[in-house]
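Here the complex is missing one protein chain, while the rest keep their positions.
Right after this comes chain A.
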Amino acid sequence: MASDKAKPCELNQEKYDADDNVKIICLGDSAVGKSKLMERFLMDGFRPQQLSTYALTLYKHTATVDGKTVLVDFWDTAGQERFQSMHASYYHKAHACIMVFDVQRKVTYKNLSTWYTELREFRPEIPCIVVANKIDADIKMTQRSFNFARKFSLPLYFVSAADGTNVVKLFNDAIRLAVSYKHNSRDFMDEVLQELENFDLEQKEEEVPDRVQRGNIESPSPS
């Protein structure tokens, strides 16, 4: 456990409970352009953090929604999508999802259903945007209907990370949706989890008088 001590606390997801923090996750197959979209939106402002232990790349962004500052963490996959499944912690506390496919590759569209099923397993209510990327490669695809989005009543955005079409709009809308989700509709799962946490807390307080112990189960014991 000694090595754990040197590692900074990389992923404290508690912060996503704070009012001004939102977490937005990206989903989709390998090479659909998830990272390229992130980079186009953030331009020079991006400084991704590679969290290899969690197989993810984190992009931090500060936005202003209705005059209020919002700290946004964008979670991007780092190869784990190849297993067509993400770790549960990837979905944990997420407030919105951006789900991407490549208009040049049918298989990436077909796989949306797998991604969507997994997303709803963990986050049944969060807003989700379907993104048709790479329209610069085949603009005719913007004149086609895509039933997947229609079937689940999800918004569909036609974008191009290369020429920039609708990229900024996509991310700004996603942030807005994440914020409004967080403030307005409390997810049933969130409430259950909150209840459980409170329950846990009460119990712990009874059992362990020393409150410092609580929540530190995984930290290295002082040697």
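To be clear about the criterion, a contact is a pair of C-beta atoms (placed from the backbone, for glycine too) under 8 Å apart; a residue touches a chain by one contact, two chains touch by 3 or more; residues count from 1.
Everything that follows uses one rule, which is that contacts and distances are computed from a predicted model.
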(message) Not counting the visible chains, the remaining one has a UniProt entry; which protein name from "DNA primase large subunit", "Centrosomal protein of 19 kDa", "Exocyst subunit Exo70 family protein" or "Golgi to ER traffic protein 2" does it give?
(response) "Centrosomal protein of 19 kDa"
(message) For a quick check of understanding: of A:87, A:144 or A:183, which residue touches the chain that isn't displayed?
(response) A:144
(request) For chain A, enumerate the residues touching the unshown chain of the complex. (result) 29-31, 33, 36, 43-44, 79, 81-84, 104-107, 109-111, 113, 136-137, 141-151, 156, 158, 160-169
